[in-house]
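Apart from one protein chain that is not included, each protein chain of the complex appears where it belongs.
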Amino acid sequence: MKIIKKRFRSTTSLIAGLIACGAAAVATGPSAVDAATEAVAQESNGVVIRRLSQEQYETIIADVFGPGMKIGGRFEPVPREEGLLAVGAARVGLTTAGFEQYDAIARTIAAQVVDPTHRKVLIPCKPAAANGPDDACAKQFLASAGRLLYRRPLTDREINLQVKAANQGATALKDFYAGIESSLALMLVAPQFLYRQERMEADPDNAGQMRLNGYAKASRLSFLFWNTAPDPQLLSAAESGELHTAKGLTAQVERLMASPRMEAGVRAFFTDMLGFDKFGTLAKDGSIYPKFTTHVSEDAQEQTLRTITNLLLVNRGDYRDLFTTRKTFLTPLLASVYGVPLLQNKPNGYPESWHAQEYPAGDPRAGILTHISFVSLHSHPGRTSPTIRGKAMREMIMCQRVPDPPGNVNFTVVQDTTNPLYKTARERLTAHATEAMCTGCHKITDPLGLSLENFDSAGSYRTKENGAALDTSGTLNAATFKDAAGLGQAMHDSPAVSQCLVRRLSTFALGRQTAPTESDWVKALNDGFAADKYRLPDLMKRIATSPEFFRVKARPGA
Amino acid sequence: MFGRNLSSFWAATALAACALTSGRAALAAETKSFVVSWFLQAANSYDGDCPDGINPLPEDMFRIELRSIGLPDNQIEEIVGGVNGGDATPEVEDTLVNRGRHNGKPMNAYTYPETVPDVGFHEVKGKYAYGFNLDGKETATNYEDPDTHEKGVDNQYWRALGCNINHRGTRTERPAEWSLHWELNRNSMPAWLISVTADDFTKDGDVTVNLYKALERVSRDANGYVRADSTFRIDPDPRWQNTLHGKIKDGAISITQPHEVHLSGDPYMLTDLDMTKAQARLKINADDGTIEGVLGGYIPWRRVLFIYGSSGWNSETMLGTDIPGAYHALKRHADAYPDPKTGMNTAISTAFRIVGIPAYVVRMDAKAE
Partner (left out) sequence: MSKVMNRRRVLRGMLGGAAVSVGVPLLDCFLNSNGTAMAGGAPLPLCFTSWFQGLGYAPGYWEPKTVGAGYEFGPQLRALTPMKDRINIFSGMKAYLDAHFAGAHGSGPQCILQGGVADNALPSLDQIVADAIGSKTRFRSLEVSCDGDQESLSRRSASAINPSEPSPLALYGRIFGPDFKDPNAADFTPDAHVMVRRSALSMVKEERDTLAGDLGASDRVRLDEYFTSLRELEKRLELELQKPEPLAACKVPAKGDQATPGLVIDDARANHRLFAGLLAHAFACGQTQVAAVKFSGSLSNLRKPGSQQTFHMYTHEESIDPKVGYQVNVEWFSNQCAESLLEFARALESIREGDQTLLDRSIVMYSTDGGYARTHSTDNIPMMTIGRASGRLKTGVHVSAPGDTAARVGLTVMQALGVPIGTWGAESNRTSKTITEVLA
C-alpha cells in the first residue's frame, strides 16, 4: 500500500513538471500506455516474429557448428522501440543490402561447414560418390542441422526443398559437398532461420482456443534465459509435449536457470536495456579526454555487465542494489580513467585482466549509474550533460518519457564551457533554463543529472569544473541528496525503478509491450518481484512459468 | 602504499600486500608519484652556440674519413654516391661499415671506432647549457645553466655532440635523435618511476626523491602520450632503487646531496643509466600534476657511444651521427673518473631532461619497509 501511494506521488509530481514543460509527455503505469502501443497490442494476437540479433545469430552458429566458425559481415541495425531493441526486432523488416549481407555471411559459414576439416565432424554420413548428389546423406545432415537452426523439425516440404537444392548443386558442380554447401547457405538465409517465427496449434485443454506449439514455447524460453536457440533437450521437451505441462515447464525452466549459460541471457537483456549498442558510435574529444579510447568503451560495458551478473546471478542480490553497490570490477585501463590505483600482479606485458574491487563506504563511485558505461554514453563528446544523463535515467531506468526539446531553443549558454560567468554545468543550465519553455523539462532531468557531475564526459572523477567547486546536490521526488551515492540510494528507493525493470523484462521476454488487458499480470509480477526481495532470476522464473508468457489467441478470421 | 593521494581504504583492501613507496618518511609526509614520460638529452640550442658550424651530414663525413684512410677521390665519390640514405648495395655498405684500418686491414668502424681517424666534431662553445656544477669548480669548459644561472655547469656530452643536427633542440623542441630513441622504446621497456616525498609541498623543507624501475611498461592514452594515473609496481631488485635527498624551496625541488642513480634501460637507448654524483631539480606543475626537470651527473661515455653504435649503419646513414666521430668526441671531452692504468677519463658529464606524469606506485615487498 505504501508503495502504491509513493508511486502515485511520483506520478503526480512528474506530471506537474510536464505541465510546466508545456509539452505532451507520457508517464508510465498501466493507465498510461500510449495510443500507438495500444494499437499494436490490439492487433497482436500474442504471436511475435523477431529477427535474430547479431549475438543470437552468432551464438546459434557456434552452438550448431562449433565455436571456430568465422562469421564475417555487417548485420543490419535494429531500431529501438519501447526502449528495447528486442521490440524493434519484432517490427523490423529487411533491406536489400541487409539481405545481401546475410547471404554473404551464410555462404561463408556454409563453405566452412563443408570444408575438408569440418565435414568429417559435422556431416554425419559419407556420400555414395563425392562427385554427385546423394539424397539420403544430404537429408540426414540437412534435417539434423535444420532442426537446430529452425528451432523445430523441418516439415516434409521444407526438407524436400533442401534436399532438392543440395541435389541440384551437387549435380551442377559435380560435388556432393558443394551441393550441401549451397543448400545450407539457403537454409541460413531462410526466414525460418533469420526470424523467430511462432506457430500456434489448437489447445486441447480449451476447446476453441489456440496455444503456442511446444517449439515456439521452447524458443521463448531459450532466448529469454540463454539468448540462443533451444538445445536438443529443450527441443525434445517441446516434441514430447512436456512444455505444455506445468511440471514439465518448471523442470525445463529450472534446468535453464541452473546453467551457466543463463548469464548470456541476463547480459543480453541489460545490454539492450542500457543502450550499449550506442557505444558503436560513441566518440570523445581526445584533446579533452585523452584517456578515453575504444578500449575504454569496451571495458566500460564489460564492467557494468560483470557488476550486474555478479550481483544478480552470482550473489542472487536485490536488483535495486545495482544503484548503490560499491562492488565492481576494473581493468587497469578503467582504473586509470577512474583515477584509482589498480595493481595487476602479472608479468610485464600480460594482457589487462579483470579485478574485483570494492569502494569504501561513502565513496561517490557507488552504483552502476556512476560507471563509465553510463556517464560517458550520456554525455557530449567534449562536456557532460546533466540533462541527457537525467533524461536517460528517467527513460531507461524509470520507464518515464521526457519530451525532446522544442526546435527553437538557443543552446549557446549551455554549450559554451569557456564562459567565465558560468563555470559549471549547473550554472550554465540555470542561466539557460530561465526561459519558461525550458524550465519544466529541465526540472525533470537536471536534479538527477547534476548529481553525477563528479564524473566528466569520459567518466573520470573530478571535484571541480573550470576551477569552480561542483555542487552535486539533487532531488528525486521527495528525496534530496548531496552526491552520486545519494542519487543511487534515491534510485534504489524509488518504486519506479523496480517497476521499470519488470516492465522492461516482460517486454523483452514477449517481444512486445504488454497490453492493457495484461495489467493484472504486470501487477502480479511487480508484487512478486517485491516478495522475492527483487531477485532477478526469480522474476525471470515468474515470467517464464506464468501462463501469460505463452498466451496467444486465434487471429480474428483466421 | 600509493604515491598518489589515496584513501586509507585502498591501503586496507585492494593492495594489502604492498607497502608505501615512501615508507621511511614521517607519517604525516605526502608522496607524489609519477611515471617518466620523456627522458632525453637536455638540449639547449640557440643561434651562435656552434661558432665553428654544425657538423656535416654523413656523406661528407664519409668523404673526410675515406680520404683520411687513403682512398682516391674518384673511388670515394663512387662509394658515397651509393649511400642512398642507407638503401645502399651490400658492397657500398660493407665498404663503409669497414672503413676502419688496422695495419692496413679493414676494420668495423662501429666495433673499433678508434681505427677511423677523428673527423673532429665541432663543439658547443656557447655560454649556456643545462646541468649542474658537478665538480664544484668553474673552468673554461663549463657552462652556465640558462634557467638557474648556476655557473660551472659540467655537461661535456652536450659539448661533444650538441653541434650534430640531430641533437639540436630546446626544452620544447625535443632533439630528434633522443626523442626517437625514447619514442621507440618507452612502449616496450619497463617504465621509470619518480616518487617525491615531503612533509608539506606548500612549504620549504626537506624532500626525498626516489627513482625506480617498474615491472610494468607504460600504456598510452588516446593522444599517444603516456597514460596518466596508471599503477606500477616497483621492481624489487635493489639495484634499481635510488633515494636522493634534497630541499624544496618555493615549490622547486633540488637534490642537494649528490648520489648515484642506477636504472635499467633498453639496449636501443641506454642499456642502463648508471649515473654518479647525480643532481636534479624538479618542479611539479600545479595545473596538470606533471613533474619536469633536469637530472645531471656523470655517466660512462662508452655507454653513451653504444646508443649510436648499437644501430650502426642505420644510425649513421638515416639518423646522421658519424659513429667514429662520436667516439672521438666523447673520448676527447670525457671529464671524470680516470682509468687508474691509462689515466684516461671513463665518464662524461651529462644532463637529461626528465618529465613525469601522475601515476600510482606500489611496492611489493612489504617486509622491506
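Note that the chains take the letters A and B in the order they are written out, and that residue 1 is the start of every chain.
By our rule, a contact is a pair of C-beta atoms (placed from the backbone, for glycine too) under 8 Å apart; a residue touches a chain by one contact, two chains touch by 3 or more.
Owing to the predicted nature of the structure, the values given are computational and were not obtained by experimental measurement.
Participant: For the full complex, can you list every visible chain touched by the one that's not shown?
Facilitator: A, B
Participant: Quick one: say which of A:169, A:364 or A:440 touches the chain that got left out.
Facilitator: Considering all chains, including the one not shown, the answer is A:169.
Participant: Sort through A:293, A:331 or A:526 and give me the one touching the missing partner chain.
Facilitator: A:293
Participant: Which residue from A:62, A:94 or A:251 sits in contact with the chain not drawn here?
Facilitator: A:94
Participant: For chain B, which residues touch the unseen chain?
Facilitator: 57, 59, 80-81, 83-87, 165-166, 168, 173-174, 176-177, 179-180, 183-185, 187-188, 217, 220-224, 317-320
Participant: Where does chain A touch the missing chain, residue by residue?
Facilitator: Spelled out for chain A, the touching residues are 40, 43-45, 47, 49, 71-75, 91-96, 98-101, 103-105, 107-108, 157-158, 161, 164-165, 168-169, 171-174, 178, 182-183, 185-186, 189-192, 194-195, 197, 199-200, 280-281, 283-287, 290, 292-295, 348-349, 555, 558.
Definition applied: only the chains that are shown with their structure count from here on.
Participant: Going by the contact rule at the top, pick out the chain A residues touching chain B in the complex.
Facilitator: Within the complex, chain A contacts chain B at residues 284, 286-287, 289-293, 332-333, 335-337, 339-345, 347-349, 357-360, 363.
Participant: Per the contact definition, I'd like the list of chain B residues that touch chain A in the complex.
Facilitator: Listed in rising order, the residues of chain B that touch chain A are 2, 4, 6-7, 9-10, 13-15, 18, 190, 215-217, 219, 221-223, 225, 227-231, 233, 360, 362, 364.
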